[in-house]
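As you look at this complex, bear in mind that one protein chain is not there, while each of the others sits in place.
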Amino acid sequence: MTNTAEKKKQQPIAPKLEGEYTLRIPSQTDNLELIRGFVGKVADKVGFDAEEVNKIELACDEACTNVIKHAYSKDNKESTLDIVIKVDYQKFTLVVTDHGKGFDPKSIKIPDLKQYLAELKVGGLGIYLMKTLMDDVVYDINPGKNNQVTMVKYFINAQDSELHDKGKEK
Amino acid sequence: MTNTAEKKKQQPIAPKLEGEYTLRIPSQTDNLELIRGFVGKVADKVGFDAEEVNKIELACDEACTNVIKHAYSKDNKESTLDIVIKVDYQKFTLVVTDHGKGFDPKSIKIPDLKQYLAELKVGGLGIYLMKTLMDDVVYDINPGKNNQVTMVKYFINAQDSELHDKGKEK
Amino acid sequence: MENFTINREEKGGIAVLYIGGFLDAHTAPELESAIQKIIDTEQFKILVNFKELSYISSAGLGVFMGFIENIRNHDGDIKMSDMTPKIFRVFDLLGFPTLYDIVDTEEEAIEKFNS
Partner (left out) sequence: MENFTINREEKGGIAVLYIGGFLDAHTAPELESAIQKIIDTEQFKILVNFKELSYISSAGLGVFMGFIENIRNHDGDIKMSDMTPKIFRVFDLLGFPTLYDIVDTEEEAIEKFNS
């Protein structure tokens, strides 16, 4: 993620709140509710409607659930989960970071839904959901250091801007 | 009737959750609600009853309000507020940190309530409240680097332990 | 604070599960063991009433995926009723309405079981 300097431009449809929000929390399923509550409240304050807030909460839950389930070995008591929300005038960015073993995102096949349902598989829907719920989903994997998934929602006014296209290319 | 001495309430014998929770958030009053919501939820999950949860939320609000009002110059847009919650088997610790100008805690007179009320003063009640609501309140000031207030609630089982006394001496 | 609730009732040979609160990776094992218990008694007609459920993630959806094949092989089914629009939207996003019988009311589901 680039650290773009904040441009204070008055936009037709602007977030009600800008800035950076960071949460570091033990990587345990019993913290999922806390995480959703926090992320949902920030999204609500930013000005997203209830349906969008729900989508952001769910996408965040799926990313965090993956960290909790897949990133660390079971007996690692020091495992943490970092959630960073960055809001600027053009987009809402949610970054979930772990310091675990990582994985190769290219090896993950995004399921063909029809085939998936026909095969009655369990699991493997998390990343698909994240990509469906958010505008952009990008992985940056550095095993043992930090593994990040960056999920973005663009504000309507920034939808067709050059900056948005730039964001997509990353 | 003046301020009633706080009776020791029934505390959780053992916390239902241990670990460290960190929140970094822009130093703005419109984030107070978010902060209270988060801290309150962690305290609730730890097992404190509603009355204790309320006290912890209020103490945290007062510490954060002080950072927002006093720590930074008004035009500093980069100002942040760090909240760390640490829960171990003996205590619930809430640390609020700013990176602002600091102050000399010794210069702050804890008001004599009767005199305070007689003089109809505005403000100056925040630190008094924090000390009333929590078991321990300790300041550690390093102007421009980090200024911390550490607030502790002990669990009943640790009330008379040596470790608790050690904590008090700090 | 109860973050997930589950209650079971019997309605004419159908096991009805009332689920409420948050169904996520933390609480999914509770639903899993409740359904497993039903199957252990050789009962395969299950109706899940979602009325009080306020949240579901893919971990919750996965529970149903894990049982449906076995249940249908025993001439049974998992039917679902009383979803709020919020919950239905998640099912819909994944195309689950083509796979599961999702109806408005418990009565409708029971009728379908009996027809």
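Descriptive notes on the structure:
Per-chain residue numbering starts at 1, and chain names A, B and C are given in the order in which the chains are listed.
We take it that a residue touches a chain if its C-beta (ideal position, glycine included) is under 8 Å from a C-beta of that chain, and two chains touch if they have at least 3 such contacts.
No experiment lies behind these values; they were computed from the predicted model shown.
Touch, as defined at the top, links the missing chain to these shown chains in the whole complex: B.
One of B:17, B:84 or B:129 touches the chain omitted from the figure, and that residue is B:129. By the touch definition given at the top, subunit B reaches the unshown chain through residues 1-4, 6, 29-30, 32-33, 36, 51, 54, 57-58, 61-62, 65, 68-69, 113-114, 117, 120-123, 125-126, 128-129, 132-133.
Here is the rule we go by: only the chains that are shown with their structure count from here on.
Centroid to centroid, with C-alpha atoms defining each point, subunit A and subunit B lie 31 Å apart. Centroid to centroid, with C-alpha atoms defining each point, subunit B and subunit C lie 44 Å apart. Annotation for subunit A: residues 30, 33 touch two or more other chains.
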